[in-house]
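Here the complex is missing one protein chain, while the rest keep their positions.
Chains: A and B, in written order; residue numbering restarts at 1 for each.
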Amino acid sequence: MIDAKKQDRLTFGIGLAVLLFASFSWFYALRFAPSDEAQGEVYRIMYFHVPSAITAFLSSFILLFFSLWTLFKRSSVAASWSKACAEVGFMYTAITLITGSIWGRPTWGVWWEWDARLTTTLILALLYAGYLIFTNSMAPGPQRDRMAAALGLIIAIDIPIIYKSVEWWRTLHQPPSLLRSGGSTMDPEMRSILFLCMFAMFFLAGWLLWLRAINLQLQAKIEEQSHQAR
Amino acid sequence: MKRFLTQYRALLWQALQVEWSNSERWMSPLLFSTTMILLFAFAFGKVDVAFLPQLYIAATYLTASFSLQIAFSRVLEPDTQDRVFDQLRTYPISPSAWFLSKYTIVILLGALILLPTLFLSNLFLNNEGPVSLLNSSVLIVAVLMLLSLGAIGVLLSTMMLRSNAKQILYPLLYFPLTVPVLLSAVESSRMILVDGKDLSYLMSSWLGLLVIFGIMYFTLCLLLFGELVKPE
Partner (left out) sequence: MLDIKLLSFRYQFKTILSQLSFRAVTGEILHITGPNGSGKTTLMSLLAGLRKEAGGTIEYRLPSGKAAEDRRTYVEYLPAEANALFGKMDAMSNLRFWRKLRNLEASDASIRAVLKKWDLDHPLVRQNFPVESFSTGMKRRLALARLELSETPCWLLDEPLYGLDTKGIETFQLMLDEHLKKGGITIIVSHDITPLERFPLRRLDLLQEARA
């Protein structure tokens, strides 16, 4: 039996620490990071956009891991982690798309560009949405866990292929955006701040994932108790 | 091995019999194709000959992709009636034989839809165009596309059947998952017809991707199918 109060205190404490760390990283990025020569101040959204994007793609790897675990170990705990992962992943793809769009307006001059990374994020968001509709439409139980795991596996494996194909498709149609910053040409100070923000985002995502997975397991437990109390 | 072949043959023969006696099942996706080509012709209007190949290729593959999706999503329909699918699950059937028979039938039905679609689209959309999709290299690309899509089509179908999911979910999952296939097919055909590239050149780019996708998903779906029909 889990000690609920202790669990609550633990999640709250860790959450507070993570939020403080994340706020610090964002504050630092906004206040102390150097201005970009070409883009001025607007580039600072990168400190939010790039970590979200990486977290969004990372979530597909984590989904792959938990899906395989669910399939091989028949674990309902792993299944709730998979679902939590898709939910958190969906949130991060949405954040990435929104911030990418906001960033694109002043730098590329358009709200949307068929950039390989952005396009793949959009497809990932669609796939996550499909995955979530699929799992939510089924009654809880081992069958749902297995179906969701199979779908999660297919989606996670598809993402690199989709990325590759969209990248090729882009280079064939339009020249890559010249204004795209990032990569190794980046100023070392900017890069270290970006890494700081990235870590903060990973912790935040990890905490959300953990919270949601516990939440889903508790929901299942409550439902089970209700059935037994009938 | 003998058991595997017997079961594969029995399952395939049964599926062929059912399809044969129910021609609506492959006729309606084909009619859908024709309708879409008609709609594309209306939407395009009078097109400059210079743009025609590009539009024609895009419209043809989009049409094929949509009608194939309809055919794939219905592949297990005969098995849902009278609880045949559950009965099959109580029989000692090798999951690979089962999957392969469904894959074969999907490819056969798909070819029955895909090839006429190419022909019709060439007839209606491309009546004065400088290029033709009825070209051996493009046909190979189209068949490779069908082979790649078939496996994922069967698996998604099984998933939808086993989960009693809503019909709308099928295209919602199918189209984003098969983005690389559609892109590869369209781009390969464009490079063959417009840029005059040959298949061996494409193998190291788009066609290679298509083949990798096909092999990967065929293997993955073959393995996962067994998981989906197991007792839960």
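In this text, a contact is a pair of C-beta atoms (placed from the backbone, for glycine too) under 8 Å apart; a residue touches a chain by one contact, two chains touch by 3 or more.
Not measured: the values here are computed from a predicted model.
Colleague: Please provide the labels of all shown chains that the missing chain touches.
Modeller: So, spelled out: the chain left out of view touches A, B.
Colleague: Thinking of the whole complex, not just what is shown, which of A:Lys5, A:Arg31 or A:His227 touches the missing chain?
Modeller: Touching the chain that is not displayed is residue A:His227.
Colleague: So one chain is hidden, and I want to know which residue out of B:Thr35, B:Gln87, B:Ser132 or B:Asn164 touches that hidden chain in the complete assembly.
Modeller: That would be B:Gln87, which touches the missing chain.
Colleague: Pick out the residues on subunit A that sit against the missing chain.
Modeller: 139-142, 220, 223-224, 227-228
Colleague: Even though one chain is hidden, which residues of subunit B still touch it in the full complex?
Modeller: Counting over the whole complex, subunit B touches the hidden chain at residues 3, 6-7, 9-11, 13-14, 17-18, 21-22, 78, 81-84, 86-93, 230-232.
What we mean here is this: only the chains that are shown with their structure count from here on.
Colleague: Please output the residues of subunit A touching subunit B within their complex, sorted ascending.
Modeller: 71, 123, 126-127, 129-131, 133-134, 137-138, 141-144, 146-147, 150-151, 153-155, 157-158, 161-162, 164-166, 168-169, 172
Colleague: Which residues, counting only subunit B, touch subunit A once they are in their complex?
Modeller: Touch list, subunit B to subunit A: 152, 155, 159, 162-166, 169, 172-173, 176-177, 179-180, 183-184, 187, 205-206, 209, 212-213, 216-217, 220, 224, 227-228, 230, 232.
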